[in-house]
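Excluded from the complex is one protein chain; the other protein chains are retained at their positions.
Chain naming follows the written order as A, B and C, and within any one chain the residues start at number 1.
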Amino acid sequence: MIRYPYNELEFTFSSSPDETYEADFLIGLYRSMLRIRMIQEAIESRYHEDEMKTPIHLVIGQEATSVGVCAALRTTDQVYSSHRTQGNYLAKGGSLKGMMSELYCRLNGCAGSRGGSMHLLDKSVGYAGSSAIVGGSVPIATGAAFGAQYLKKDQINVVFFGDAATEEGAIWESINFAALKSLPVLYICENNFYSVCSSMEVRQPKVDIYKKAGAFGVNSCRIDGTQVLNVYEATREAVKIARSGGGPTFIESVAYRWRGHGGAGDDSASGYRDPEEVKAWQKFCPIDGLYKDLMKKNLFDETRNSSMKKEIQDEIEEAFQHAINSPNPEEKDLSTYVYSD
Amino acid sequence: MIRYPYNELEFTFSSSPDETYEADFLIGLYRSMLRIRMIQEAIESRYHEDEMKTPIHLVIGQEATSVGVCAALRTTDQVYSSHRTQGNYLAKGGSLKGMMSELYCRLNGCAGSRGGSMHLLDKSVGYAGSSAIVGGSVPIATGAAFGAQYLKKDQINVVFFGDAATEEGAIWESINFAALKSLPVLYICENNFYSVCSSMEVRQPKVDIYKKAGAFGVNSCRIDGTQVLNVYEATREAVKIARSGGGPTFIESVAYRWRGHGGAGDDSASGYRDPEEVKAWQKFCPIDGLYKDLMKKNLFDETRNSSMKKEIQDEIEEAFQHAINSPNPEEKDLSTYVYSD
Amino acid sequence: MPWAEALITSKAAGQEVAEEGRVLAYVDALHEALTLALELDPKVFVLGQGVNDPRGMFGVTTDLYKKFGEDRVFDTPLSEEGLTGICAGAALNGTRPVYLHNRPDFLLLTFNQLVSHASKFHYIDNGQNNVPMVVWSAIGRGWGSGSQHSQAIQGFLLGVPGLKIIMPSTPYDAKGLMLAAIADNNPVLIFDHRWNMKAKGVVPEGIYHIPIGKGVYRRRGEDLTIVGTSHTLALALEAMEDLDKEGISADVIDLRTLKPLDEEIIFESLKKTGKILIVDTGPAMAGVCAEIGCLVAEKGFHDLRGPVRRIGLPDSPIPAGFTLEQYYFPDKDRIAKVIREMVSGA
Partner (left out) sequence: MPWAEALITSKAAGQEVAEEGRVLAYVDALHEALTLALELDPKVFVLGQGVNDPRGMFGVTTDLYKKFGEDRVFDTPLSEEGLTGICAGAALNGTRPVYLHNRPDFLLLTFNQLVSHASKFHYIDNGQNNVPMVVWSAIGRGWGSGSQHSQAIQGFLLGVPGLKIIMPSTPYDAKGLMLAAIADNNPVLIFDHRWNMKAKGVVPEGIYHIPIGKGVYRRRGEDLTIVGTSHTLALALEAMEDLDKEGISADVIDLRTLKPLDEEIIFESLKKTGKILIVDTGPAMAGVCAEIGCLVAEKGFHDLRGPVRRIGLPDSPIPAGFTLEQYYFPDKDRIAKVIREMVSGA
């Protein structure tokens, strides 16, 4: 049974079909999604080696949200995540080597091996951090936005979180505060219908998440999270509002998680969702979709695609080698940074 | 400056003017409100004696909400409160003597002097308890409703709380759960615009509280909390829905707190609100309003009113004497009931 | 293989069970306890994020909903604070909720309801109400669980009146204490340890209760007393197996419950050995170790023949990476080292 069919969804915002984009911009979006996908697949393919001793939460199927949102941001804008960090981190420009070293628990991991996959960090590109506690980073990002407003920084703060995070009360406390103070913050709710193996049905009544945010006094919309341009345009709009002091926006971006909640591979066979549902959603691949568009518009070709893939593959291989050859932390690294001077 | 003028409020539900009520019923509502008012005033007038060593939160001006809601309930239905307990407790039929002994911290207080004014209790009439932590009793009442549903009790659970409680995340967690499970629970939000001395302005953006509840998937309405029949009818409707398995209702009942947040007397002179605002709202006294109606309809007269007051006055005096003459707890009473057998 | 499953499995594979009787894995003992409680009492229901997962909360709840229906065994929204209050309210109104969490870290969201509400109603309401509810969670460790997924918070809660706190270490106790907890009329917290889940042991069929508040000797000896619970106690027992060969012997006391605490058994043993080592899965500071250490210095002072020692977690957050983790968590060798110091009087 397909519990959540794509074609029954209603979206409240979509990019205008007349909008024209630079070819390079579109190819850039494509590349960024493809790169995330390939990195995810590479991690997945080696996860069984048990050398990346960290829980992973793959973002395959949901790449468009990370990429579309971050394409509308500046480097100085900040992104916060939940446990499902990797797509957000890479789309914001986080160092791949830093991430791979972190997954391999190396000393030169982007968080020095204190964080693992759920706590990536790259301040140089505005990837500001995450929380492994569902909903935990929403107040934090809201506070960062308050800090930005207070210090008159021209900076947007963005937080990604899942549908289940909207069940945590502190999110609504944060949204109330953001609306009250007109904070420059974007709430990106990646609705993939599941919280681990629990479907929306057992967690929320039949209401629309974005409408709750609307009732709390923030701009809100629901978009097709398999269409990177929709995500991009919705974010661009939200960024414009936020930069001009118009306050927060809540974007519910709907896309499906193709893999299991954590770890490698799909786990649909275990019974909590129908493998057919996964297949049905795979027809709406954000990457294939854009690829076909590019081809139709003659903006791209197979040769460029192959060399792009090759390039990414090489980068990935290099990052893995970097990580694997990096040193482990030592006992003396254990007790640093408990307190800040 | 009158920050919250009565006549700018929009209500989404009101009792039908054609509805006819038994005279006794209307007089009963009047009596119940009057009695609460008189008890509050009696407490207030003796509070300076420093013998009721407990924080009090008077409900003067807001009596109609307690009385209108409880008039639509059965004895077996249960009521939970916030810190502002007294009106709810008395309207539900809680023992006045038990309450006065509790205010005087006596052994025979309704909570054995462990609770004080913020923790009244009278299980025999379905007054189930309260929390001095703002918002704290909302999950509790929701759970009680779940228990009732689970055990197939024909019982509604009702929780009273203030406008500021809606800023606590756990309330939205509770409402989500109640909507999901169609629980027989009523959320009565007594919106009096203030949280201690903080006006709504510094706490919430300009949105309607009841609409948030609506977006969370529960029936919701805003009513004039100075009109006891509006409260009664809104509750009756909600009770009907809940008893027939239709799930929760959220009622935002707007009425003004004539006194300070805690203690005796009005504290408007301190500057957080305009004494003119208090005066303006005193024109919409729930008790006077109903009295005039009754007189207009010739259902009541001054003689009956005087003897009613006298009767109540005697009851109050007796309750005070009961409390004052009751024994204090002893050291051995300190450590009972830490654990239940 | 996430969540250190491999390590847990391999350790369990090597385990021999000496006693006679039906052998069950820890997780199956818990599963059986829940099954029996659900069968026995229609007022009992089981809830939590993940209880109806195919993997069923590490196996503790697998397929229970198929047998008892989704009214009695159900997944929840991710609203820990709200749901703790909801359990308390449901308990006040005549039911017996058993609320399960993957990790104790998530209980930090619920302290308001747990500490200021559930555990206080019986008292505030002057004995007129009670709150029979169980909150269960599994302490995490390994595979990058890190600072937000492997906290052991029993020590934060030990000073909260009105709560009971249980920390089993054997399948037998896990079952009997779960049943006792569900039968108890107070809010009871159970902390099991992820790394105990596959341990095997003899577990009787049917319903039995382990008394809440009673410790038990796991080993008898002369040189010192070791007290603790759960996984760290298992490590201490391993350490003692090694030290046996060196001629060191100890009373090893599994407290099983932390609150109420079995003071009697501690003092009984201390009177004999004069030395005490307290071990805990949580922070050494200000928690279980501290309480017992102080208790002994207060009421058992005249029996003490050497400094109290404690082994818990250091006062720094838990790192995610496995290399750092190895330095962070006490293991049997570090425990053995401390025991040797204590015995030699160093």
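Quick note on the criterion: contacts are C-beta pairs under 8 Å (C-beta built on N, C-alpha and C of every residue); 3 or more make two chains touch, one makes a residue touch a chain.
Because the structure is predicted, anything quoted here is derived from the model rather than measured.
Considering the whole complex, the hidden chain is in touch with A, B, C. Touching the missing chain, out of C:Val17, C:Leu40 or C:Cys294, is residue C:Cys294. Contact with the undisplayed chain is limited, among B:Ser81, B:Asn191, B:Gln204 or B:Asn219, to B:Gln204. Among A:Gly143, A:Pro205, A:Gly225 or A:Pro286, the one in contact with the hidden chain is A:Gly143. Across B:Gly109, B:Gly214 or B:Gly247, the single residue that touches the chain missing here is B:Gly109. Contact with the omitted chain, checked across C:Ser79, C:Gln148 or C:Ser169, is made by C:Gln148. Taking the complete complex into account, residues 48, 50, 53-55, 105-106, 109, 111, 113-119, 131-136, 164-165, 167-169, 195-198, 202-204, 262-263, 267, 270-272, 328-331, 333-335, 338 of chain B touch the chain not shown. Residues of chain A that touch the chain left out of view are 78, 111-112, 114-115, 119, 121, 123, 128-129, 131, 133, 136, 138-148, 150-151, 153, 157, 169-174, 176-177, 180, 336-341.
Interface residues of chain C facing the missing partner chain: 81, 105, 108-109, 111-112, 115-116, 119-120, 123-124, 146-148, 151, 155-162, 282-283, 285-299, 301-302, 304, 306-310, 314-317, 319-320.
Convention: only the chains that are shown with their structure count from here on.
Taking each chain's centre as the average of its CA atoms, chain A and chain B sit 46 Å apart.
Residue positions of chain C touching 2 or more other chains: 76-77, 79, 81-82.
In chain A, the positions touching at least two other chains are 167-169, 202-204.
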